[in-house]
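Here it is: the structure, laid out below.
The complex appears here minus one protein chain, its other protein chains still in place.
Chain IDs A and B follow the sequence of writing; residue 1 opens each chain.
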Amino acid sequence: MNVALAILWKDLATEWRGRDRVVAMAVFSFLVVVVLHFALPARDAEEARRLAPGLLWVAYIFAAILGLNRAFALELENEALAGLALAPADRGWIFLGKAAASFVILGAVQAVTAVVFALAFDVDLAAIAPSLAIVVALGSLGICAVGTLLGAVSVRTRYREVMLPLLMLPLLVPVLLAAVDATAGLLETGTLRWRSVQLLLVTDAVFWIVSFTSFEYVLDE
Amino acid sequence: MGYVIAAYAVTLGTAAVYLLRLARERRSLVRELGSESAREQPGSPAGASPS
Partner (left out) sequence: MTAPGPGPSGIERLTARLRGPTGWLLLVILVPWLAAVAWAPEDSVQGVVQKILYVHPPLAFAAYLGFLLTALAGGVFRWRGDEAWDRLARSSAEVGVLFCTLVVVTGPIWARGTWGRWWSWDPRLTVTLLLWFVYLAYLLLRGFTEGSERAARFAAVYGIIGIAVIPLNYFAIELAGGRAIHPENLARGSLGAGMGLPFLLGTLASLGAFVHLVVRRVELEGLRNRLAERAGADGGRGEEFGSWDT
């Protein structure tokens, strides 16, 4: 447990000092929002509301891939990954610490992106902010579980920046569809659609169990 | 009819090409292994035989 907290604290402190990951992710997701706005211009408020959930989650997933690619790059550069694996602590705690740090960093980026998105697409996200935060958090939980496991894998392959999305995107389809559906429900009725939240919960549970139990296996001896 | 023939031709053709590739690689590996094992025992007459 202490190991998880220590790694979480170390990652967040490093990030706070440099802020390079958050800044890169935020700028990138703003760019995605702007590009999407030009690629799929919404003619009226009705159309904007129809397009918004999908576009928002595309921006989130791209930002997440960017951030998760960096999550282990630092460890690889100063060979801390070997140190992490040698630590006597249970490697599951290392996973929890890394995933939690990615979750916090991604959450910060998502919050800022949501504001920019609401302005760019003229969608009122403020009214549904608390429920939207729950949906975004549930979606990010799944993304960070798979992303932390596969980030540790892809960082030690050739073409690692390409490998992570190739590995991750086909697995994230349930998260993406459920999150988009829940967000659309929020924009339409203002209430959470239980069916999609349920799928998010189940997907998160599956991804966390598999990733937590598999993580020790992907670190080198 | 054309659709049906196309579907079967693609399936059988691809499977045949894959099978041939596997067979060819197997042959070359077996040959390589054979020459390796001939060189492996320098003391034995088989290994010392002129090739």
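Note that in this section contacts are C-beta pairs under 8 Å (C-beta built on N, C-alpha and C of every residue); 3 or more make two chains touch, one makes a residue touch a chain.
Since the structure is predicted, the reported quantities are computational estimates derived from the model, not experimental observations.
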| item | value |
| --- | --- |
| Residue numbers in chain B that touch the chain omitted from display | 1, 3-4, 6-8, 10-11, 14-15, 18-19, 22-23, 25-26, 29-30, 32-33, 36-37, 39-40, 42 |
| Touch residues of chain A, complete complex, unshown partner | 146, 149-150, 153, 156-159, 163, 166-167, 169-171, 173-174, 176-178, 180-181, 195-196, 199, 202-203, 206-207, 210-211, 214, 217-218, 220 |
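By definition in this document, only the chains that are shown with their structure count from here on.
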| item | value |
| --- | --- |
| CA centroid of chain A to CA centroid of chain B, Å | 46 |
